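Removed from the display is one protein chain of the complex; every other protein chain stays in position.
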Amino acid sequence: MRKMSWREELKPKIKGLRFALWKIRKQPLGLIGFGIVIFYSILAIVAPLIVAPNTPNPLVIPKHVTRAPLPPSKEHPFGTTGPPSYADIYYGVIWGARTSVMISISVMSVTFVLGLILGVTAGYFGGKVETFIMRITDIFFAMPGLILTLVIISIIGKGIGPVIFALGARWWASYARLFRAEVIRIKQKLFVEAARAVGLSDFKIIMKHIVPNTISSGLILATLDFGSVVMVAASMGFLGLGLDPGTAEWGILLAGSRDWIVAGKWWIPLFPGLRFRHLCWAGTSSGTPSGTYSIPGQEDWWRKVNNNGAID
Amino acid sequence: MEPLIRINDLVIHFSTFDGIVKAIDGINLDIYEGEAIGLVGETGCGKSVTSLSIMKILAPNALLKNGEIMYRGKNILEFSEDEMSNIRGGEFSMIFQHPLRALNPTMKIKDQIFESLILHEKNLLLKKAIKKVDDENPEKSLALLNMYKNLLETELENPDSFKLKILSRIPIIKKYKEYLKDDETIIEMLTKTDIANPGTVIEQYPHELSGGMRQRVMIAMALSGEPKLIIADEPTTAVDVTIQAKILRLIQNLMAKFNTSLLLITHNLGIVAEICERVAVMYAGTIVEVCDVYTLFENPVHPYTLGLINAVPVIGEKKILRDIKGSVPDFLEPPTGCRFHTRCASAMAVCSEKKPELVEIEKGHLVACHTFKEDA
Partner (left out) sequence: MRKLHIYIIKGFFHSLLVIVGLSILVFALSRSAGDPVAGYVDPYTPLYQIEQIRIKYHLDKPLYIQYFYWLQAISRGDFGLSRIYMYRPVWYTIQRFVPITVELAIYTLIIMIPTSLWLATKSVKHKDKTVDHITRLIAIAGRSMPTFFFGIIILMILYPLKLIAVAPVFDFQPITNMPTFDALLNRDWAGFIEAVKYLLGPLIVQVFINLALTMRIMRSSMLEELYQDYVTMGLAKGLSRDYLLIKYVRRNAMIPFITLIGIQFAYLVNGSVISETIFNRKGLGFLAARAATQLDHPTVLGLALVLGSTMVLTNLVVDILYLYIDPRVEAG
């Protein structure tokens, strides 16, 4: 019994990819969502081209002091927030894209890598190592996410670094769990063959087999979480934690709006809110989870794959 | 003699992600009253789909492309869901392969049997219920009891009455339905299937019973409506060998009582030999041969049937087991013409062009094969 060549391993994955693409095609919402995510990422990159960056720190919104918030006008296309932050909303929205995308990507990378390392270690070696790592994830799962982030930020302090750390602390556990589960699943498949391979199973080679297989599920989770991370990061901003007030961040912009809504200044929450909504929604729908869409007889599709076309 | 069921040229496709699966490609089958006919073939040849078509319980992506199923002069494929509902469980009933999966895991046995009873033996239950109300302890409110009796009688005589519809929804009055639940009748039904301790069994859940017991429960439910046709889909595959024979005997006895027909779906030729009078052999969505059971074993004619019989080991006989070359075809792009021609030793040119019809080569023996066109 020879080990499967990488070409054969690729076939079901290609099939899976075809299916995923077909699903996206059948549900244009997913495609739109994906497009929006790309749009914002590009926006984040080209921000300095659209609006002149503020010196010395481009992420701090230039202040425009007035007694009350100004409605949208030519110089301030989205208006200003008035006291206490006196921010130009347009600037905040454009550069806010950069902040959010930056935070999100950093957090995603950190949690992905950390979760991957720990999850694969736990799943592969099993035994005490696995139990230990899983216990730790349990502890982190015990706290509702927002509270955990709150706690960490309040202890560590402000700044982008702490924000990324706090968000990372909240998310790594789900990735660790996911990767561990995947490794266990793959272990059962390939390990048998590997064991037969003359007993000299090269662990590194096995890792090279296992890791590529597990990454795909991790990526699916990552696309789903992208939107969630932006949401939680903005929630932190909204509550006034983490980043300094006045930083270009959508949550912070929205926070200022709350008091003014009561006075009827609608434009303050509108623009950042809409952008925000876009991005989050885009993030979650581009990673359309299975089960939210199906064709008639989708179950038959799975049966077909297993049974070589035979229907009983 | 007119058959009980006549399937004419049935074509069923399924629409799936990978394309159209041509599962059933024109089958013709007659089932006569009181007979036991086997439907044999490999896994995946379409036997179950055929049976589900008769019951009209196909998956939502099934496409009826052609054909009719005649029962009592009407095409049941055109029946409405309501009409089918009446037939299912009553005139047609079905026994499934895995009784553990086929029974509702969170319902007690008695409740599940009751469901069948209330649908198909309602009058009997009603009469018993009325008697029970009569025998009821007069300490309870007389007015209420009279009300219950009245409702039960209305159900018996005039089930569509408006008054019934309204009153049966009111909380306390609704209780009259409790009288319908008759443990005695349920136990009676189970006893007919030779089950031990029916009194205990009815209070249990499916996973608490053994495989054989579960199968008997299914049989009891299948017979509750005195069916004209029982479709048994691999009824013994999931059961111990020792129980298999008992189950088969049981089915036979009960059939004899009501002169029920049996469509036995299986890939096990041994069972076919036990219990069937006629056999239809199915391959890749088509029926290739129909004959009586003796002819099947002694003088099969279609190349596929021959292959099947030759592949069965016989105790006491030293025989070379020959398997059939090749494998089951892809239903997405099935072979043209006769679906078996790619594996057939006697394939001719015409086999890949034209699909052979089922022709009667001698009395009661039909074959679908071009090699017989020549012999008239």
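Just so it is clear, A and B label the chains in written order, and each chain counts residues from 1 on its own.
Here, a contact is a pair of C-beta atoms (placed from the backbone, for glycine too) under 8 Å apart; a residue touches a chain by one contact, two chains touch by 3 or more.
On a predicted model such as this, the values are computed, not experimentally measured, just so you know.
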For the chain not shown, touching visible partners are A, B
Given A:102, A:151, A:184 or A:215, the residue that touches the chain left out of view is A:151
The listed residue (A:92, A:123, A:162 or A:227) that touches the chain absent from the view is A:227
Missing-chain contact, candidates B:88, B:149 or B:302, resolves to B:88
Note that subunit B touches the absent chain at residues 55, 57, 81, 85-90, 93-94, 96, 98, 101-106, 115-116, 119-120, 205, 207-208, 218, 221, 225
Contact residues on subunit A toward the hidden chain run 29, 135-136, 138-139, 142-144, 146-148, 150-155, 227, 231, 234-235, 238-241, 251, 254, 257-258, 261-262, 264, 266, 269, 273, 276-277, 280-285, 291-296, 299
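The working rule: only the chains that are shown with their structure count from here on.
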Chain centres from averaged Cα atoms put subunit A and subunit B apart, in whole Å, by 51
